[in-house]
Structures are given as C-alpha cells and as structure tokens.
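In this view, the complex is presented without one of its protein chains, the others remaining in place.
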C-alpha cells in the first residue's frame, strides 16, 4: 500500500529572492494541475501589489509586520488570518518593514488597472519560473520547491 | 450535529437556454468562494469555444455526440472522460449535433486570441448571471441553481 | 513555459471489472495527494453500497438506469446531477440494470453499520489497488489509470 510522507521545509531550507526594493519572495509549493501555489513574502513598508482579482480561494497567514488591502480598513498583523474568496478584488499595501506572510493560493491573480481592464495574469507557474530565474541570477542552486 | 443532505437535479429540473445557433447551456452549481462551476451543454455541430487557458482543473464528462480540442487528435464521445489540468490551453470544436457534456470546472477561462493576447475572462459568476438573464428573457422563472 | 495537456479516456480505453453479481467498476483517476478519485460504475438492479459518510465533497453524474439513496426519495436517472457535501451520509440502492454513474469523489467513504459504528474506510488508494488486482486476476494488462 502506498503511504506518502509529509514534506517539511524549515525556515532556511529555501532562499528568499529580492522582488524589488528589498521585498522578498520564496516559493514553497506549486501543484500545477490544481493551480495551487504557496509562497512566503517579506515585504518592506510601501511595497504594493497592484489591484487583482482571484480566480480561486486564497488564504494569508501573517507572522510579523503590518499590511492591508487598500479597499478595506482592517490591518493584517502577526497572528492575522485572512480568507479571500474566489472573485475577491483588492490592492495590497505594506505598512511596516519586515512584514511576513504565507499566501496559500488557488488559481490566478488577474491584475487590473484603475478602470478594471486586465493588465496581466500571474499564476503559480509564472511565479515559479521567476523564482528559479532569480535564484540562478543570484548564483544560488535551483531550490527544491515542492513541484508536481 | 449538522448532517447535510445530498442535492439532486433530475434531467429536467433546470432549463437549457440557447447560447447561439441552437447550442444550449444549463448551470447546475456555482460555489462562489471556491471558484467551482458545473454546467451542462448541448452543442450543435460547428459550435466553437475560442481558445482559452484554465486557471484551475476541469473535468468533462461526455454523454452523446462528438467534440474535440483543435490542438489534440482524440475525439470525446459518449462515455469519454476528460481531465484538463490547470494551465491547459485549447479550442473546443463540436463535430456532431446533440453533443452533450457536463463540465466540472475550477477557476476561470482566460480567453486568448491567435497571438495569445487575453480577450476576456469567463468564470462561474459571469456564466450564472448570463444563465439567469437568458432564463428571464425566455420568460422562465429563475432556476434553482445550487449557488453558495 | 510548462503547458500541460488535457488527458482523454474514451469509453473503451480502460476495462470494467466485476465487483460482485455482475456490477462493474472502472477507475479513471486518482490524485493521491488530493484524496481525489474518479470512477465509473455499471450497477445491476439490487446492488447496494453500505451506509457511508463522506469526508469530502462528491459528485455523481448518471447516464443510464436508476438508483437512489435509501435515505432520500429522489431517483437518479440518465441526466441526473448529484452533489453530496462532505459529511453527508447515505446508502446506495440500485433499482435498474445497466445503471451507469461517474463518481467524482474527494476524501474517503467511512462505512457505518446500523448503529453508526465504523465498519471500514474506503478511499481512492484502496480502490485503485483493488482495480489493479482485479484486472490482473482477469488476465488484463495493468490499466493506464491517471495516477499522480
């Protein structure tokens, strides 16, 4: 009988790469067929993610710092839980340095301009390719992301 | 203790609406937060669905007729099972009249032109609104689609 | 860029095996890590599946014949759609010969006796092993089930 094992990554098992201005990204898992991607970010104050709509459900688990969606009042801080249903639309704004969040995401981010025109689509596959390329550019070995 | 019941729709419990040229659509279920949508189509020969990329996994269960993806050789007929992983891209072409398929879909269809530019995005919510509107236009009562 | 292909099984690409009294089973897909399993059955009148509780959501797409859950009045016939939420409990009874159903299942079947004691648990992995063994016993080559 096939019995799978649980897969563990310690905090330092995969590297963070710079995504601009000192904010950082790590890709932990991509289930390609499912459209599931799990990343960890360390944002600097002022970092923004343009307005986007999710095509699947997303969860955010925040462990330090402070960030919010421009469209809502609440602030995500250490210990915050966030559930973003498919179809939700928002613009991420980081408030404090060293803001750390795990994003557990299904589907794609459909990026939107001020008039809700689509500007681009970002998904797990694109993010994985970007992560691999940034690691290579920094002279790091290809990280053992959990890809299937 | 909460014990949910299974929900059944018989073949005639929800109406089909015309989606152009006599091809038909029924929306059975939309789980908004999940981005899950389940529809049934009856296509006529010659019906096409423009090239699209899926952001989540999709399954197709065919019960009559014949249809294919332009990009592949195999033909879906009665009894065919089709699994479309997230990220797959294809163009639907119906070959025979009375081609019936259930599509069990996660995420959105990102429609693409010949150069792979995004032309539009279709999801469960949009399809549900369209279905409701077509029913109303045909003088039908609002169908009891399984929406949550 | 990685672009996956859709996977098709025609009606005769995978064999049915006898599961007792002439009722039949085919296993189409098992996503082990997800706990997803998709099968097709051809039941004979009188076939029963003992009372069970689902740990994940299940869908049933019926294409011929007639079957019901003992606990509910409605009858699944050709064209019926059935959604069984996680936590739902029921006992399958087949009413007519040549009753064909695709079951699209997440999680396990927890089988229960009349007093709701657990008698066994059935999942995709066990069903796949059973299917492989039955094929081998019938002298068939190992079927190319979509397993990942």
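Just so it is clear, A, B and C label the chains in written order, and each chain counts residues from 1 on its own.
As a convention for this text, a residue touches a chain if its C-beta (ideal position, glycine included) is under 8 Å from a C-beta of that chain, and two chains touch if they have at least 3 such contacts.
Here the structure is a predicted model, which is why all the values come from computation and not from measurement.
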item: Touched by the hidden chain, restricted to displayed chains; value: A, B, C
item: Contacts of subunit C with the absent chain, listed as residue ranges; value: 32-35, 54-57, 85-87, 106-108, 110, 118, 121, 123, 125
item: Chain not shown, touching residues in subunit A; value: 2-12, 28-29, 38, 40, 59, 61, 63, 69, 72, 74, 76-90, 102, 104, 146
item: Where the unshown chain meets subunit B, residue by residue; value: 1-2, 4, 31-34, 125-126, 129, 148
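The definition used in the following text is that only the chains that are shown with their structure count from here on.
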item: Pair of chains ranked first by number of touching C-beta pairs; value: B-C
item: Distance between chain centroids, defined by C-alpha means - subunit B, subunit C (Å); value: 23
item: CA centroid of subunit A to CA centroid of subunit C, Å; value: 36
item: For subunit B, residues that touch 2 or more chains besides their own; value: 85-87
